[in-house]
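Quick one: the structure is below, questions incoming.
A single protein chain has been omitted; all remaining protein chains appear in their positions.
First chain written, first letter: the chains are A, B and C, and each begins at residue 1.
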Amino acid sequence: MQLSRDDLREAYTTMKRIRVFEERMRTEFQKGEMPGFVHLYCGQEAIATGVCMHLSNTDNIGSTHRGHGHCIAKGCDVKDMALEIYCREDGLCKGKGGSMHIADLSKGMLGANAIVGGSPPLAVGAALAAKTLKNKAVAVAFIGDGASNQGTVFEAMNLAVVLKLPVIFVYENNGYAEFTGIDYHCGAVDITTRSSGFGMPAVKVDGTDFFAVHDVMREAVERARSGDGPTSIECEALRWYGHYEGDPQAYRSKTEVKEIKANKDPLEIFKQKVLEKELMENVEFEEINSLIEKEVDDAIKLALNSPLPPLSSLEENVYESY
Amino acid sequence: MQLSRDDLREAYTTMKRIRVFEERMRTEFQKGEMPGFVHLYCGQEAIATGVCMHLSNTDNIGSTHRGHGHCIAKGCDVKDMALEIYCREDGLCKGKGGSMHIADLSKGMLGANAIVGGSPPLAVGAALAAKTLKNKAVAVAFIGDGASNQGTVFEAMNLAVVLKLPVIFVYENNGYAEFTGIDYHCGAVDITTRSSGFGMPAVKVDGTDFFAVHDVMREAVERARSGDGPTSIECEALRWYGHYEGDPQAYRSKTEVKEIKANKDPLEIFKQKVLEKELMENVEFEEINSLIEKEVDDAIKLALNSPLPPLSSLEENVYESY
Amino acid sequence: MTKMTLREAITDAMRVEMRLDPNVILLGEDVAGGRGGSGGEGEKSGGVMGLTAGLYTEFGAERIIDTPISESAIMGAAAGASLTGLRPIAELMFADFFGVCFDQIYNQAAKFRYMFGNQKGAPMVIRTMIGAGVGAGPQHSQAVYPIFAHIPGLKVVVPTTPYDAKGLLIQAIRDNDPVIFCEHKMLFAEEGEVPDEAYTIEFGKARVVCEGNDVTVVGIGRMALLAEKAAVILSKEGISVEVIDPRTLSPFDMDTVLDSIEKTGRLAVVDESTPICSYASEIASIAASEAFSSLRAPICKITAPHTPVPAAPNLEAAYVPSVERIVAEVRKISNYKSKI
Partner (left out) sequence: MTKMTLREAITDAMRVEMRLDPNVILLGEDVAGGRGGSGGEGEKSGGVMGLTAGLYTEFGAERIIDTPISESAIMGAAAGASLTGLRPIAELMFADFFGVCFDQIYNQAAKFRYMFGNQKGAPMVIRTMIGAGVGAGPQHSQAVYPIFAHIPGLKVVVPTTPYDAKGLLIQAIRDNDPVIFCEHKMLFAEEGEVPDEAYTIEFGKARVVCEGNDVTVVGIGRMALLAEKAAVILSKEGISVEVIDPRTLSPFDMDTVLDSIEKTGRLAVVDESTPICSYASEIASIAASEAFSSLRAPICKITAPHTPVPAAPNLEAAYVPSVERIVAEVRKISNYKSKI
């Protein structure tokens, strides 16, 4: 652990922000007032956080339909996010994208993506730009376990190896692709053997352990920045809730969910490790918790009270000029 | 070697038929009278032959743009083939397919395919039908080294493993994808590591050695027929001519071609082995050679003297009924 | 006869046909309801929309096949299996996803019969979900059937009622060519009387939703429902509208439309897809050529704008043609007076 006290506070703050934001999304969605679908990130907070702490705004990430956690970890403002998820005029995408298309290019967040397997080629493109422009930036593609079966992902991997691009493929293995378990949908022993088959270093870590993710990501980023090409990281962390909000989860045992909530809570795991080593105090955690609760509450309230986009915007911004 | 004298004669006959057919295509094409593009199979004869000798008409193959060799090995009549390549009315596809779309469903030849990576999903489908119908048939997908980078191929592989389908993926590594060498276009050490990453047995053999191909294919077919799922076989055999006829091959050293023609001719390799072990006699080879020369000559002459399809057929057979 | 939703009619069509023909299989993502995982082999939900509920229990894992998220492999496997003895139904969860697998559909399955010189077609059905209305945003709300209809060798079905959905889907399964069956997500809850047994509806035969003398309105898929509502409103103003639901876009029953135009002299087409090279354009162009001498007003295309589908609910509502818009546009052409 080469993390400063500030780093630790930041890591916890990010994870907590994701957790609180998503739990709030859940209750708000259940009220029936949110448009579209919402896919929650709870249980996977350590992945986005451990990965993105190595990145700056000039580094880019390609995200997934389950993108709120990536946005937050990459530095998007939760107010701007809430506005977008509620499809408001002042949202990150002016209300035209919604939850599955949130993007913030100023933060290097190249968009959630409602097409499974849609973003890895884009991340490879960002890495190609970095290599061409010699700006030392890296790119990250987040890939669900289910998405790992999409041909685009493999093409992206091979191209990245061939061109030795500074890109990191982060698998988020949360056990399921919608209703289908990874033990069924992935023919190989695991996803990692497939990535390594493409000729890049491929490692697997516990995705509920921030420190584990943070550690392997450090190496991967160094490798990428020094021009040694891509790395693949598989992070295992089961999701807490349904595929989308409202999913009754018939395909899943109740005990599994209970078990992971009790024993694999990324925030609790982090807290215990940090308290044990006396790197942060309990009161600090509580301080952060209440700050975050307020921050998220403010964001949701702002969103709820903000106007939808004007109808005049319907036909705007299809092209710069046409 | 568990091959009978008849098997050996059959193997040589098939390889020779491919060789003579393709050499003739080459000279005919150079006359400028053939429509479209032609991609020749010379140098790779042992692959199609070693693979297809294990198959019957109820087994299916999915082929590539370089499909003449597969057709012949799968039992298509060279007359019907020549007619189709010249786009004649009586061709296998009534002149509508041409060289890159030759198909003969009655022989289990599901079509050459002008889309690189187009046929592996189709072969997986044929294997799915075999499994569902419980008819013990197997399916084979031929895949160029270049095609191995197409996402469809990886998707097909994973699906085949997940559903344990009786399909064999045969890579034909002829060193090049158009003008690009495999040392450049494949990021991994080789193609085989990538297939095995998908969770199936993956082997690599010398594709100029009929016996080597035939041996590994026997095992793969047994595995498939007994319900144990897919296998991947990489066969290495450089192509003798350009990507398409007329390709000046600036990307390739002259010595490479000279070298393989001298030392890696699949027909010569076969002959030497068989003569050494005294399994066939020189005169038999010569007999076959002259039969084949005549057969191919007849086929080409027939094609040249046959009519093109009637114009009335232009709008026919888009649908069964519409 | 049973009163059922369009969703149930679709499930029912698959169920009755799978009972009759053992060569019919269904494959797609979560069509069984999810294999693997910790849930065991219990009750399965049957797809994210519940459209395949109960089928796994009845037909088992050999015929109701959950797949990885690999649409090219799914479509290709269906195409390959359709050449070699089966009649697969392949589910493309959202039609918007055609972009990751269209080669297997348009260059392979759709072309087999022609490019193989009529050796065989690909008797497969692609069931897929189309349309806006649930706030799912730009990549899950499109009505991309004009692209499907453009492709020679494909047949394209856009059912509107539960009765039609069942009959057309069974026809699609029995058809010897590839059929794309487009299910509008806003129609799933529509109810209607549906016969219990298997029956088919011929492709290329439009349904005249209501007869009228002043204006012909062709409504594609869900738009036929809206056009019907508009017709009721317009009839109160004394404008008599004939509403036609084509049911299939490829083949398309132009005769019924032309006959109607001969009577009315006026044509409006309502199409939820974006306007350029849409099916609205197609119908209008044929009318402009073949019904030229009957036309007494400009042809009116009522479509979505040339934009992606926005996520915001108010924008999305403005994006999709509405009853009000249909009323206003039809009123306009019915009032049109030729300058000559």
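A few points about this structure:
What we mean here is this: contacts are C-beta pairs under 8 Å (C-beta built on N, C-alpha and C of every residue); 3 or more make two chains touch, one makes a residue touch a chain.
What you are looking at is a predicted structure, and each value in this text was computed from that prediction instead of being measured.
Of the chains displayed, those contacted by the omitted chain across the entire assembly are A, B, C. Contact with the chain that does not appear here is found for just one residue of B:G62, B:G117, B:P166 or B:G229, B:G117.
Residue A:G95 is the one among A:G69, A:G95, A:G146 or A:P230 that touches the chain missing from this view.
Screening A:G36, A:G50, A:G69 or A:G118 against the full complex identifies A:G118 as the residue touching the chain left out. Within the full complex, the residue among A:N60, A:N149, A:N174 or A:T208 touching the omitted chain is A:N60. In the full complex, chain C makes contact with the omitted chain through residues 72, 96-107, 110-111, 114-115, 137-139, 146-147, 149-153, 250, 252, 273-274, 276-282, 284-290, 292-293, 295, 297-301, 305-308, 310-311, 338-340. For chain B, the residues in touch with the chain missing from this view are 35-37, 87-88, 93, 95-101, 113-118, 146-147, 149-152, 175-187, 243, 248-253, 255-256, 308-309, 311, 313-315, 318. Chain A meets the missing chain through residues 60, 62, 91-97, 101, 103-106, 110-111, 113, 115, 118, 120-133, 135, 137, 139, 151-152, 155-156, 158-159, 162-163, 316-320, 322.
Assume only the chains that are shown with their structure count from here on.
Arrangement of the chains shown, judged by which pairs touch: all-to-all, with no pair of chains left without contact. Rounded to whole angstrom, the centroid-to-centroid distance between chain B and chain C, based on C-alpha atoms, equals 40 Å. Each chain gets a centre from the mean of its Cα atoms; for chain A and chain B, those two points are 45 Å apart. Counting partner chains per residue, chain C has residues 67-68, 70, 72-73 touching two or more of them. Multi-chain contact residues, meaning those touching two or more other chains, occur in chain B at positions 151-152, 155, 158-159, 162.
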